[in-house]
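Structure provided below as structure tokens; questions to follow.
Of the protein chains in this complex, one is absent; all others appear in place.
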Amino acid sequence: MPDDVLALFRTRLGLEEVPPEGPFVPPETLPDIVAALKEMGFLLFLYCAATHWPATENRPEAFTVAYGLRRPGPGSSTARLRVRIPADGSIPTLSGLFAGADWQEREQYDLVGIHFEGHPDLRRLMLPEDWEGHPLRKDYAIDTHHFPWR
Amino acid sequence: MHDTWIAALVFFAVAALFAWGIMLAWALLRVRGRRADPARDATYECGEEPDGSAWIRFHPRYYVVALIFVLFDVETIFLLPWALNLDDFGLVALVEMCLFLGILLLGWLYALKKGALRWQ
Amino acid sequence: MVDAHPSHEPVAPALVEVSGLSLPAAITHLPRPDPYLNVEDYEPEADAMALNMGPQHPSTHGVLRLKLFLDGEICFKAVPYVGYLHRGVEKLLENRTAIQSVPYVDKNDYVSPLTGELALVMAYEALLDVEPPPRAQVLRTILMELQRIASHHLWLGTFCLDMGGALGGGSSVFLYNFRERELILDLLEALTGQRMHYNALMVGGNRHDVPPGWEEKVLATMDRVEDRLAEYEAMTVDNHIFRSRTVGVGVLDPLLALEAGAGGANLRASGVDHDLRRDAPYAAYGQVDVRIPVETAGDCYARFLVRIAEMREAIRIVRLLVSGIPEGPIGALKPPRHVNAVKLPPGEVYVGIESPRGELGTYLISDGSPIPVRVKIRPPSLHAVSLLPYLCVGATVSDIVVILGSLDPILGEVDR
Amino acid sequence: MMRAWIDTLFAFSTTLRNVGRRRVTEPLPWKRLRAHPERYRAGFALTDDEHGEVACIACKACENVCPSGIIRVEGERRESPVTGKKRAYPVSFVLDMNACIFCELCVQVCPSDAIRMRTAWTIPGTSREDQVLTLERLRANAREGHLSWATPGRLRAMQDPERKNGEGGEP
Amino acid sequence: MAVDETSRTFVHPLYGWLEKIPGLSVGLTTADAVLSWGLEHSLWVFPMATSCCGIEFMATMTSRFDMDQFGTFTRPTPRQCDVMVVAGTITVKMAPRVKRLWDMMPEPRWCVAMGSCAISGDFYRNLYAVVPGVDTFIPVDVYVPGCPPAPDHVHAGMHVLMEKIRQVRKGTFRPNADPAAREGLLRPSIPRIGDPDRDPALSRAQAEAAFRMDPGCQVTPRSEDERDVP
Partner (left out) sequence: MSRVLDALRMIWEIGWLRGLVVGFVTLTVVMLIAAFTIWFERKWSGRMQNRPGPTERGYGGWLQIFADFFKLLQKENLTPTATDRRLFDFVPPIVVFVVLSSLAVVPYVPQGPAADASVGVLLALAISSLMVFPVWAAGWSSNNKWALLGAMRAVAQSISYEIPLVLSALVPVILAGSFRLTEIVGAQADWHWFAFWPPGPGLAAFVLFYLSSLAEANRIPFDIPEAESELVAGATTEYGGMKFGMFYLGEYVHTFVASSLAALLFFGGWEGPGPDGLHWMLAKALILTASVIHVRWTLVRYRSDQLLRLCWTYFVPAALVLVFAAGLWRILAGGLA
């Protein structure tokens, strides 16, 4: 990650060291930080990837959502950050800032079941509207049956 | 003279025979498939269930075309006898028709300027 | 009749500065239609018609479903529905080891499978911190560019097919393009043994080395392809009908394109000078000076011009590299003899490469077991399709077909 | 306007030129098969070893690696009638081509140079049973020939990081 | 509802009473041969192309592998087609659409499953979203294996289909019933058409699902209480 982004993370989050895969950002400050990044030229929305972490003996069930942005043009660089939320938490949407976040968030809502606060059109993207469950969660069986088609 | 029109009518009858003859052959030879089957007889819309009927009030853009067509069709009707008798009438008829069409074209120009054929 | 669009003239357009990027002023900050428009709020002049285009339609490029709300023939709202090809690749990759997962990503972007492979393989390599040997890097670059040419061939063919019908001139362009695409597929078939799903890469290098005499065949094919490119141009570039169908149609605001995450030619046709091959080089792209074609009109015609220019550029890169493939091995790791041959360290990586459709990325989380915890593929086509609600508003059904074609989405990649 | 129409006429230059070109069509497959490259992957065979026995040692490497999970091998250890040494043999080897993706990973991992791909294709059939390759059919395929260039050994030699010469790849 | 997917008719009603007229049998045989010949050699394809195989199916129509040689070309609407070529993965979301389009085709009609995904679901067959082969909901006449099958394989598949049509018309068609091969088949998660285990209720449910499809046209976001919050 480039220096200006590291500086931003350090000042805004009060971090000493920023890991290369991006710092953890509190959900409520996420829109501000992303808006600041957008001001700095990170205009290209890359990805929004949610991961389900099932409960183990050391930690409760949780989700992480990772975001990536890119500064286009020669010498292009990426800015990456992550958000950690509890199993029943939600996360503010970025669809107002980035049109591309709209579908990516719908996809994560569909497949992982993250609730994006304030999303204007949070429907299932990939699966039929009447589908039950979120397939990319670790507790979702890979060969779940769906009458009458499989 | 009558013969011509009788021949034409008989010709039309033969044409009808060809058209409905093929349909008759099809009616006799075609495979009888499933019985009345709502799935088979559903309306095709790219594999989706249609949302609403296709019998709707359509946008008037196309009707503008129809109106201009009527205008010009009438003009064409006037042109036909004129064209046939051009030899007899001579240059005067040409100039007169020029004037008539000139007025018509003014209307055409107005319609174009108004964007009657521009959709967006 | 539409005459030549002013911005296609060779005059430098006015630029506007946005967050450190200079974008063409004429198309930046265009008014954006509301993608969430409530149909009841819109008052059409006649009855509105809700028309399903797809999932089975000759020109939705697969199983995209576009629900169009039409006022006459003009669309006032378009809702894309995707997921008809959702094959759960991410779920499957989270249950497969590194060796097994390459065939899965082949089938995502089935028009350019090799780029999908490279994006995944590079993510694993970044996680393992493995550098493929130079021969593999150069070979990969050649393969990527060959794949790009083949992909653009298919795109140009289907694009014209959308405009000219299955029985018509579009079909001729389509068949001419496929004729040359077959030549490239023959090269890849000789190298890997398959026409489409090659499984040609593996973590740490390539699976196949070049067969004898392959380089000469590549050069001969490149000559042929470049020669025939002029023929497609004769049928399209100056063709009045082609121009009236594409010029000024589907103008894409560069800011919208960036924010929506579009990439590749869609971005560069709107005046954004961005290409990962030059800006963040991977494989052997650092060794060649990649020239990036950029257009500033942002319409379907500009996207067409950019792709044609990219084909020429790819031919140039292939010619440059194929004559000097370095000697040496093609793999950095021992060839796998077991399903768990690649041991993954814990970590989290994101790798993006420039596929023919834009930035194709792979985001990978591993916790140290042989199979990854999360694999997220960042598909450029998804973002291209998500532009449709913006671009289709105000277009006729005929235009929508052209706009969709010009964005070049691959539904396998959208749905995964 | 005139200029545009004249430019449009250039489209005919391409189609007219192509009228005179030689056609590129391959013969229909039931008349003559298209020439395939030697690495072409279209079918499977189980080869014999140098003693004329089936080379497969039922190690299940292919069964484990197959992303599609179509290979099922069952083996047993017994004495070889030729060499007299004890080794493993496949009792049944079923490969259901209905779900094969021709990814060549089974060949990639095979330790005993047993499984190979064929350049001769799998013939379409009217039922799924036509596409199941049993041990007998796989061995018959090997005897029939049309084997692809890539043996497990050759593949791995080609991919070996220790390999010195860059030529590689020749059969 | 098209419940009985296995019924394939070639009944010409005219034949019944034409055969009663003496001396017509020779003419009838000739006419039947001509009609069979027409049926066999004019296969218009409805390309149910969804994914990778769709691209290879496109290639079958191109100059190098010209399908028009034996009179096959594609028509975009199911009403005008004889053969549905299912090329590509069929997902749970897509399956009712495919079934619906298949039901719309006029008899006589055939189905060709092109590629592993259409035959058996390929390596996605155990996945939640993918149907394990189209023959779990529409009857398949010819299976063309491959991933994707090369265009010449598809041509061979069409050739096999022609052969099958001829044999079915003559009444000499015998499907492969090799017990050893049947044993080796991978079992899909639901029984295929023609399988004795198949429950007629399943076919009914599939037909019903295809006929009464959710139009899926709601555009406004769902209400707050309907959302499933994680």
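Residue numbering begins at 1 within each chain, and the chains themselves are lettered A, B, C, D and E in the order written.
Heads up, the rule we're going with is that contacts are C-beta pairs under 8 Å (C-beta built on N, C-alpha and C of every residue); 3 or more make two chains touch, one makes a residue touch a chain.
Please read all numbers here as calculations on a predicted model, not as lab measurements.
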Shown chains that the omitted chain touches within the full complex: B, C, D, E
Touching residue (missing chain; options D:Ala11, D:Ala45 or D:Met158): D:Ala11
Chain B residues touching the omitted chain (full complex): 2-16, 18-20, 22-23, 25-27, 29-33, 38, 40-46, 50, 53-55, 58, 62, 65-66, 68-69, 72-73, 76, 79-80, 83-84, 86-87, 90-91, 94, 97-98, 101, 105, 108, 112, 117-119
Hidden partner chain, residues of chain E it touches: 12, 34-35, 37-42, 44, 62-64, 66, 68-71, 75-77, 79-80, 82, 104, 106-108
Where the unshown chain meets chain C, residue by residue: 1-2, 49, 51, 57-59, 73, 160-173, 175-176, 179, 235, 239, 241-242, 244-245, 396-399, 401
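In the analysis below, only the chains that are shown with their structure count from here on.
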Most remote chain, CA-based centroid, reference being chain A: B
Chain nearest the overall Cα centroid: C
Chain located farthest away, centre of chain C as origin (C-alpha): B
CA centroid of chain B to CA centroid of chain D, Å: 59
Two or more partner chains touched - positions in chain D: 24, 67, 101-102
Shared-contact residues (touching 2 or more other chains) in chain A: 120-121, 126-128, 135, 140, 142
Pairs of chains in contact (touch as defined earlier), listed by label: A-C, A-E, B-C, B-E, C-D, C-E, D-E
Touching residues (chain side chain D, partner chain E) in the complex: 23-26, 28-30, 33-34, 42, 67-70, 72, 94, 96-102, 121-132, 134
Parts of chain C lying in touch with chain B, wherever the complex brings them together: 44-47, 49-57, 65, 67, 71-74, 394, 396
Residues of chain C that touch chain E when the two form their complex: 36-39, 50, 55-58, 62-63, 67, 77, 79, 81, 83-88, 91-92, 103-104, 107, 110-111, 154, 158, 166, 174-176, 178-179, 182, 195-197, 411-412
